[in-house]
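Shown here: the complex without one of its protein chains, the others still in place.
The chains carry the letters A, B and C, assigned in the order they are written, with residues numbered from 1 in each.
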């Protein structure tokens, strides 16, 4: 059972509820978020059924634990969530496009790309400072230096910025410089990291693990909401299958499926999923056609010399052409871009 | 090495080439199709390099065996193939929609659905008479009786018909009653069946195996073309992955990928792939947006009582609504429907 | 509901039961096997509950349709089945080893290998005459000529022989020359083929499809039993996963799982599964350790020049060494080899 407290619940009210739960022989799990506190209850819940917990002072709502995810579900909140990132809305009529290089390599590189994608119609600037790389000998990102470049470039061109957080110890730095925190596919079940960003005030972009079911993905989002941060955007980025013609298999059916199960916005990453720049345009169109609230696209001015993921990056001119084509597709399904 | 003979090559010319190939210590594999004969050559091909086979009488072209598939590749034929099924073109500007019930249950049921889908804009009528069922105790289809119903219903409403062939022994019956022969996912590597439909004059709809790579799929198409039948349409129908929220995972990136590798038309089956009627519309839109040349959709007037696959069937009214929405998406990518 | 008739049920008794089933508004599906007739019943079974079908003359037993497979299940038959192939028992204390080349290339090649594997302790000779090949240009097998070689070599060295059947039209030839009919992974859901071998008197080796769940595999076996042939041996040969270090992923947990669910014997194929001769020995040992009733191993005197699957074939000397090591493992789990 999940007890969601009102945002104005007092500490005394919280304590009172916890005491009652314990007295009934149950184990309360308290998640104190910035905006509200949530209490998960573990044990034989039958004893709670006779307790009118809903009328306790400070309680907003009580949810039975039938579905494994609660706060992310459409049952909990039927209207669609719109997440605002530095003023850019994700989940509204306009399809939000995040674009930029895979890795931040230098300020010049980043600024050049930022200007180009802004001009072509992108809403947010993406770029990696902490890079999860399979090999310890591969370029690991510029770290905090890269974050500063990202912040600066975003300010310069007038775009909010999103970047990946890999370790709880770097949360402060990422919060300082970024408008949105990305949790990468490999960390989708790094539960300590999820708890920490759940305590942050920054919106979170939660990528689906390459081998995670939709249910597990929503459960990971639940970790963030259960810690008080309701500004979560989901991102389908391809799952691992037997097919090796593409880098991963973009599971676009996850887009309408997630929208049915959850109120959270969902976007797609055709660059990582396909691993081939020639497929990015077609799959971006497909994503918008089936209801994606946004896209995240890798753009590089010089893909052959990119420090990472060159083969899947679009040059700015192709990105511009794609944006024009996407406008038509978005319009055909009642969206803007 | 593949030696493609001219369609007017004489038996004597064929024999002459075979003799030369054997004399060089190589093994010729002769595929005699209705329209042309193709000779595959196995062995140390180096000895062939010095032989000007192209100038031999009867030879149309000689292809080295670098890519595993030859006749289906864009290298072999750069212009897109348009397959005509009873006058309906697949692979042209207009997106071809095949619709109908999963199983043919009775003439009345079939005729009612046929009229409805025709009215909503479908181009071809689909319906199964031989059903591949996991359980021997499940409904196995009406067999030849079903084929007759299909033929009759198609004639009545004015639509060419497509149906699945499962066994080489039924080819004659299917050829008699259907305009297009479907090879199902479970038979994608039933090589004897592929050879037989390769010798048929009817166009073939080749579904991708649920666990087959794009390369294997194209190789199976190659079996059909190598036996002389060049009228093949490919159909992406979902691959098997770890995700169980959907019945299969529709691999839409296969659509632009196949179009890059092959000249053959490719369509998508969002009904079987998702297994959920609520996802059919969004995924149909996505398929059209990324370049699909057609769709195959299950429609049933009474899904709850369908003999098979009820949960993924659209009722005719929803099919009609979807067709209207698809028109806009098709237009946005320069197609009609 | 499944009605299993007694082996001595008369045609009149069968007809009587069918009439009663129809009168109740249900659809009977009659499978007439060589040894007994089985009637599957489709429809609202509740009406049957009040009918004491078990007491009808000719009825052996009536089974409710809770589990999807009936005749292959442990509930239907609690004692383990032992299948006899030309006198060699599969499913008994002794682990049965089938060995031989992937493809039959010539009588000399086959005979040499047959002698070697017989000497090393193999019980059955395997060899492919009809070869399912991904490419139409690859060696397709010697066909009936190969079957004759196989029959002859088996007679010469004194081993029963097993070979793959790919098409219903070849059943007669395979029955003539082989002691056991193999259904390959790609044909595990070729339901017409399953029905045909279900009508045959020859034992069947049913390989698991590379994309098939254990449940689907047992359902395919059910097709064979439901048509009257109870002499089925299952073979785990690797499933397709994302891992590409091995050709397939040998799912050894399927061995104890199948033995729990079914009374049928189950063997393993480490050659096809791993695709690497260096892994065949370790995985053969693992298979025996977890309860496999047999093994099927590719052996070739000259793997580098094999017409197919050379990289996974053992030379006879390595096969001999492996057999010696397997003896110890078999003994450690209470088996012989």
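By definition in this document, a contact is a pair of C-beta atoms (placed from the backbone, for glycine too) under 8 Å apart; a residue touches a chain by one contact, two chains touch by 3 or more.
Just so it is clear, the model here is predicted, and its values are computed rather than measured.
Asker: Which one touches the absent chain: A:36, A:74 or A:186?
Answerer: Candidates A:36, A:74 or A:186; residue touching the omitted chain: A:186.
Asker: Please identify which residue in C:60, C:144 or C:251 touches the non-displayed chain.
Answerer: Within the whole complex, the residue contacting the unshown chain is C:251.
Asker: Which subunit C residues touch the hidden chain?
Answerer: 211, 213-215, 239, 241-246, 249-257, 260, 273-274, 278-279, 282-283, 285-291, 325, 328-329, 331-333
Asker: State which residues belonging to subunit B touch the missing partner chain.
Answerer: Residues of subunit B in touch with the missing chain: 211, 240-242, 244.
Asker: What residue numbers in subunit A mark contact with the hidden partner chain?
Answerer: Looking at subunit A, the ones touching the missing chain are residues 2, 29, 31, 40, 42, 65, 68-70, 132-140, 166-169, 186-187, 189-193, 195, 209-211, 216, 219-220, 222-223, 226-227, 240.
To be clear about the criterion, only the chains that are shown with their structure count from here on.
Asker: Over half shared numbers or under half: where do the identical copies subunit A and subunit B land at their interface, same or different?
Answerer: same
Asker: Can you tell me which chain lies farthest from subunit B, using the average of the Cα atoms as each chain's centre?
Answerer: A
Asker: Any idea how many Å lie between the Cα centroids of subunit A and subunit C?
Answerer: 49
Asker: Tell me, which residues of subunit B touch at least two other chains?
Answerer: Residue numbers touching two or more other chains: 211.
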